[in-house]
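Working notes for the structure below.
For this view, one protein chain was removed and the others were kept in their places.
To keep things simple, chains are lettered A, B and C as they appear, and every chain counts its residues starting from 1.
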Amino acid sequence: MRESLPGLLVAVPLAGAALVPLIGALFRRGARETALVLHAGVFAIALALFALVQDGAPIAYAMGGWPGPWGIELRLDGLSALMALLTAGMACFAAPLDLSGRRSGAAGGRTSPFGDSLLRGVLLLLLAGLLGIVATRDLFNLFVFMEISSLAAYTLIAAGGGKATIAAFRYLLAGTAAGSLYLFGVGFLYALTGTLNMDDLPVQLAAAAPGAALATGVTLIAIGLSIKAALFPLHGWLPDVYVFAPTATTGFIAAVMAKVSAYALLRLLGETLFGVEAGAFVLDVLLWLGIGGVLVGGALAIAQTDVARMLAWSSISAMGTILIAVAVGSELAVTAALFHVVAHALAKGCFFFAAGALAGGLGLSRVQSWAGLASRLPGTAVAVTVAAFSLIGLPPVAGFFSKYLLLAATWNAGGAAGAAAFAALIASSLLAAVYLFRVLEAVWFRSPAQGSLLAEAPRTGPERLRLPRPLVFAVGALAALTLAGGLFAAAVERRLPRWPLPEPVGAASDLSRLDSARQEGAGTPGRRVLR
Amino acid sequence: MTDPVSLRPFAALLPGIVAALPILLCRRRPNLREGVTFLAGAVQLAAAVSMLPATLDGAAVTTPEIALLPGVALQFRADALGLLFLILSSVLWLATSAYSVGYMRSLKYGHQTGYFAAFAVAAASAAGIALAANLVTFLICYEILTVSTWPLVLHLRKPRVLASGRAYLAYTLFAGQLLLGAVVWTAALAPGAGFTPGGFLAGSASDGALRVLFVLFLVGVGAKAAVFPLHGWLPAAMVAPTPVSALLHAVAVVKAGAFGMLRITGWVFGPDLMWALDLALPLALLAGGTILFASLRAMTEDHLKRRLAYSTVSQLSYIVLGGAIGSPLALAGAAFHIAAHGFLKITLFFCAGSVYAATGKDRISQLGGLGRIMPITFAAFAVGALGMAGFPFLPGFLSKWNLGLGGMDSGQHWVAALLATSGALNLAYYFPVLKTAVFEGSPAPRLPYGRTIVRAEELPPRPRLIEPTPWLWAPPVFAAAAALVLGLFPDFGPGFWSLAEAAAASVTDGARDLTALYRGGPSR
Amino acid sequence: MSPAPGKTRLRHGVPRILGALAFAALLGGLVAGIRDLPRLGDPASPAATHVSPRFIEAAARETGAANMVTAVLADYRGYDTLGETAVIFAAGLGCLIILALAAADRRETPPPGLTHRFGSPILDVSARVLTPWILMFALYVLIHGHVSPGGGFQGGVLFGSGLVVVRLVRGRRGPAFGPGPRAALVLACAGVLAFLGIGFLAMAFGGEFLDYGTLPLGGDEAHVRELATLGVEAAVFAAVAGTVCVLFATISAGVRETEAARSAGSASPPGSDG
Partner (left out) sequence: MTVYLFIVALFILGLGGMSLLPNLLRKLLAMNVMQVAVIVFFLAAAFKDGASVPILAESGPEGIAAEGYMNPLPHTLMLTAIVVSVSTTGLALGILIRIRRRFDTLNEVSLLRRLR
């Protein structure tokens, strides 16, 4: 069973993506329940994988029984298992929600005859795509799953209708450009090495002479993934998407999607191409761009009056933070980056779900319109406060500890870049404090404007404001996890994977050794001996 | 002497945090709710006092380390300085709670449940700051304190109040982030180091780097301690209800900042390193400048609470001054001043609040004649004011005397002159308050020009005493009495002076016997 | 690189200059890169000598497929093909959702001026004659993919297009031909599920996901793999054909609505629809 889990991790949501619409088309009911069961199942698989890799041994899986570099290999190590767990977990929160963007009257009030089973299928596709990216060891397969996740995301966003379609189209253009740049880069690497396998690639590159072609390929890959990861200054698509997409979609996408691309960057630049001069150079550039993103994102977040747009810019800032840590690349830095990925996903997911619920369901999209929220929706107010603390980096919630680790990592990195990153991180906290405490002030201490929805709503009784139950669950659970992540920071940190510093290229392994290692594994069930 | 490891410090930390929940749940039962507050305060005080014997013996009750991250641990330790601050804040939390009951209820303020809950968390985080055994613990409690006092400052929720709240946050969060940076830096220089008497940074980095680090610390902690020019938030925060101001000044926030300055100068850098890096003198001059500037600025304020606020700015710089000089007596004086200023300043704030609660007046020029109809309140005010000025037999004298001696010891003779000037300035801005209240604004009618004979019916009715409810006058009386006792018998009760002395001795190397240096003032 | 492609309008001032610089840098980088690539057609290039020889030399022996592209597509890298099927399925679902299928099912009078394009006798006769051949050829392409160019995708597209041709020629007023949107969706879903089902089946028999060799179909492994590959191609065929029908149904419905909205003119101002 242990051996087959990586295959199931991707295959199950893919099967769900086809099964759920099928049930919807044939039976008209049961699709939602099936989708929820499947999401729970995927989460269970991810959890099992995460538990299994805790002993440090990655679980490899040769798709179709063909080992790399001929076939496509999946591998779940601590890093990918963590990302898979995070993705599957966030999907569980988004899954029970209403995926159609009702707020702008999506679909003009028409409902599809298949109910929302199609959208649930697309969400499963998105999940499958992201998990595929996380699990794969093959450069081209990564592209395929990147496109699966992208197409699913465009659909979920455009389902918001109205302005969301424009945002979705612009995202589609940017995303496809990103995909093409990435694929172009992969083409360069393929032409130079003849392999697509991430383990084989460094070996082949060590044999090849470094040159302009390699640098170009690496740079193209980095640009492509940076667009996907919304790294400054390639972030242009992000704010509109986060603002106009339906609540559930925004919450999920904002929490994990850009981070999965950042994960791919880390995998490719930090691990596979680390020994390559061009890879190291690109990482240096990324560090400075990350600093720029942190500052620009934070500054522009302050300028926003719309909560979702503010959060979107905050996400750009957060991606900058993560990329700084990825670019620093030390063990501590990657641990910090992962802690930040987890903390930010939880907090941002919570905040976006709450913001979406308020903007979509109640029309409260501006910061000022949140005035008096605490008196009418106290639970939401508390959750938002916890999330805001985490985003700023105040104790005792998770964000503080990730910020601490990030600061320590950048400080230890030393040099001008390290010092600049250190200062930028501190500045980003201050910027976050400015725009988030503005929200908290409105939520807790301002009274709602006369005649506004919040002013009119009674505080108690059956008429009082309520959010949909799945949203309340999602917001509350994410806030609780954010708090728990802070209170049990040591436990969280312990479970984060140690960044496997790549062995020096060349001495590491050659293909024959790779092959013999596979031969040794031949005894395990399902592993075929190659002739 | 090894430190006894025990969980007892948690008993002093947790009551406030644990109490917040029942306080929130008892929103419909105000008496029960306040009962919870008092119970929590009592437990905290009892836990603090129970650690006293060990600390006076020279050992400090220490908790086991709770790992937060690799190399980052939460740890609490009841050493002399911490315990001094802890006991002080526990006592004053109880007094302020009692006062809050009277104040909030007589003014019929809303949101009292949130108020008491935030108050409890703030008190707990102040306790955490007092007992923090390392910088990270200190920082965490420090940030929680910032956040938990923010709703208190914003309690009245008016636009002007919101603006002040922003100023408060702007200063304290900015400082907090710089402190975070400094803490991370320090952790990189000396991994795993806790507060060490005499400091632990010597030789860990180049002089220049350490100076930059110190500036980070100075801003990080100094903003809360309201050191010039980072004092702007403190007068602005006077828009808060008076018990909150009392909390800010005497129990938690500003005091925590000043306490933090002592920790940084004495337990992180250490006096020797401070002098070696040429940091001590600039810091002392900065503190001295703050003292003079704030005293002068206080004189121009007509708003009573804002005048008190500037007084705090000035007084807390004594503590910074003592930490900067770092000689045994100066440190002892500074540490003792934490307690002295706490009791005195809280008396003054309680009195100001009582006046406001009883008459709605908050400007000095409006106080005319009130001294005669509120004698208890203004008697207490007089004690506080004289103590602030350093009048003998009041605790402020003891701290200033030792500070002055400490300054002389280390060749900084200007300190004594500064203290004298400051005392005079203190009198100059407190005396008018009393003068207005007692002698001016006579209830006697203004006589028509030229007439000297007053008919009986023209006399105003005999002024009625309008002392408010005992909840409002008992706390200032208690605080004033405590200040008197502390002035006369500095070692009475928990032994504040012994604690201050022990703290100073630990920093400046126990070999230098403090009592031998000590040639004036009341003996032990 | 400066702003996200597709994002900025390089209209004026600094952004324009930055954009131009970014493009110049990209161009320069690419040209520098290609100069350094192996010569086109070099039989000693890494791509020709490293992984690929095995596909050429062993594909027939290992997978039973004479068409090496099919062998790689459906077997060695069958997982990619699964992903590819998922991509096209995602596009189908996406169009279905975005263009709100309900609209396609609603009866509407075709806008005037559109009808005359349909119903031409010449087209009609051509379609009648051609369609069966197209469909038959699609099946041929599917089945013969093992030994000649072709396979599930190509066949599926052909098959779907064959169905679409009739609709294109006759317009929506003609008798319904081929699967409706719902049936097409079911077909697409079933295709994807069948692909995955073969993968799961391989797992159930102790292999890895999509490891056809373990399927108990009798015969030697290459033969088993050949059969399974055919099954996979058939699944892809169904998924693609279904998706093509779905896409056509939804897009044509969407276009029709657009035309209808335009002909309605000011009666329904833009923006009234979600």
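We take it that a residue touches a chain if its C-beta (ideal position, glycine included) is under 8 Å from a C-beta of that chain, and two chains touch if they have at least 3 such contacts.
Because the structure is predicted, anything quoted here is derived from the model rather than measured.
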{"item": "Missing chain: touched chains present in the view", "value": "A, C"}
{"item": "Contacting the left-out chain in the complete assembly, out of A:Leu5, A:Met83, A:Leu99 or A:Leu151", "value": "A:Leu151"}
{"item": "Per the touch definition above, residue among C:Gly83, C:Gly162, C:Gly213 or C:Gly231 touching the missing chain", "value": "C:Gly83"}
{"item": "Identified contact with the non-displayed chain, of A:Gly162, A:Pro233 or A:Gly393", "value": "A:Gly162"}
{"item": "In chain A, positions touching the absent partner", "value": "140, 143-144, 147, 150-151, 154-155, 158, 161-163, 165-169, 172-173, 176-177, 179-180, 183-184, 187, 190-191, 240, 244"}
{"item": "Footprint left on chain C by the chain that the document does not show", "value": "5-10, 19, 23, 26-27, 30-31, 34-35, 37, 40-43, 45, 47-49, 51-53, 55-57, 59-61, 66-69, 71-73, 77, 80-81, 83-84, 87-88, 90-92, 94-95, 98-99, 147-149, 151, 153, 247, 250-251, 254-255, 257-258, 261, 270-271, 273-274"}
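Following the convention adopted for this analysis, only the chains that are shown with their structure count from here on.
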{"item": "Between chain C and chain A, distance of the C-alpha-averaged centres to the nearest whole Å", "value": "28"}
{"item": "Complex contact set, residues of chain B against chain A", "value": "66-70, 72, 136, 139-140, 143-144, 147, 151, 154, 157, 162, 165-166, 169, 173-174, 176-178, 180-181, 184-185, 187-188"}
{"item": "Chain A - residues contacting chain B, complex", "value": "389, 392-396, 400-401, 403-405, 407-408, 411-412, 422-423, 426, 429-430, 433, 437, 441, 444-447, 489-490, 493"}
{"item": "Residue ranges of chain A touching chain C (in the complex, touch as defined)", "value": "4, 7-8, 11, 14-15, 17-19, 21-22, 25-26, 61-66, 69-72, 104-114, 118-119, 121-122, 125, 128-129, 132, 138, 140-141, 144-145, 147-148, 151-152, 154-155, 158-159, 161-162, 165, 170, 173-174, 177, 188, 190-197, 200, 204, 208, 211-217, 219-220, 223, 227, 233-237, 525-528, 531"}
